[in-house]
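Note that one protein chain is taken out, while the other chains of the complex remain in position.
Moving on, here comes subunit A:
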């Protein structure tokens, strides 16, 4: 039965822009500060306070618009969206309804073997709301307005998506593009990127769209995928029971893996949008658009191409390293310390990604300095340390950002290349393990491995394995 339905999904993505001040006042946007310390009469909605637009917000919004193939609206304007809620001190949110900054764009997503173009209906600039904290002791809520007035863009896609995989591919592509532009760090967990999923189902091949619901409170790609599957199934069940899907906003509960209706259409707000008289219209010139276009940073496609041409990296490496702007930055900065692109790439693709995965971290969470990684690689290249030791030292670099040169020195980890000293140790081991020596001479390669292992053990892993192999073969 389920196969007879298709899913239609459109996304509304809110992204917090990386400005240092708010959209309409000069309060700081810094995250995690003491409550209500980054506020002023404007962002607390005091009567008579007047908003003044932050130019950088328009620059970033245009940069995102251009990078997503949108048309920039030359006569753009702000509107008031009216509603009462304590996180919104003015009783209206300044947003854009009639003339959003950008429209009619698209993003190309890569699926397993094909590409798909996902339309962007429009993108508008608006202000964020404050934060409500539930008071455990009193039957009340507390409001912190530090986030009130932080600049956002909302990117509204066309309903061109049809599966969780496509949704995640779209979001990853969008996030990467915005991160490359430096317009936002786009962290789902911290709320600098928020995704609302509009979903409906319809009979296979039917032209008519079904009634859609809007899903909120999705804090990870995993939650988004799960919520899409659950909501699709829920709507199909409703329809198969002969009932109607109700147009409503639902809240995803990630612990219970289910959603519940937040408010129904009956009590839905009438936002009474109208042009904000406190803000004059924007008139965007061709020169301004040109200037933004010219200062766009190198985006992923170009970077990937350059890695292959300039650094002679395999396409596979270039693809993985450029998946996140942060990883690409670390790669390029490490090259300042160690001019061997392929070696640097290997350390990032193997050891770094291994530890990221083990710790459930994103490249954005990396704290070590490229200088320390570069130094570590250099130590392995000039034979200062062997690979086993290098991996151990790398963990120290990864977790504590230690200086590998000093660390190797202090802990006496330098590889031992002294042939005479090694010979002595090996002679002793051969005497202690006559059985293995005999086995090896009888043709058992395994016994050789055992003897190498014994040597490394005695040398506490500091011997140069190539040298150990060589000496062992010589003696035997």
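Throughout what follows, a residue touches a chain if its C-beta (ideal position, glycine included) is under 8 Å from a C-beta of that chain, and two chains touch if they have at least 3 such contacts; residues count from 1.
As a working rule, contacts and distances are computed from a predicted model.
Asks: For the chain that is missing from this picture, which UniProt protein name fits: "SpoVR family protein", "propane 2-monooxygenase", "ABC transporter ATP-binding protein" or "Aspartyl/glutamyl-tRNA(Asn/Gln) amidotransferase subunit C"?
Replies: "Aspartyl/glutamyl-tRNA(Asn/Gln) amidotransferase subunit C"
Asks: Considering the complete complex, identify which of A:86, A:182, A:314 or A:449 is in touch with the unshown chain.
Replies: Candidates A:86, A:182, A:314 or A:449; residue touching the omitted chain: A:86.
Asks: List the subunit A residues touching the unshown chain?
Replies: Residues 19-22, 26-30, 34-41, 44, 46, 52-58, 77, 82-87, 132-135, 138-145, 251, 262-263, 269-270, 272, 275, 277, 279-283 of subunit A touch the chain that is not shown.
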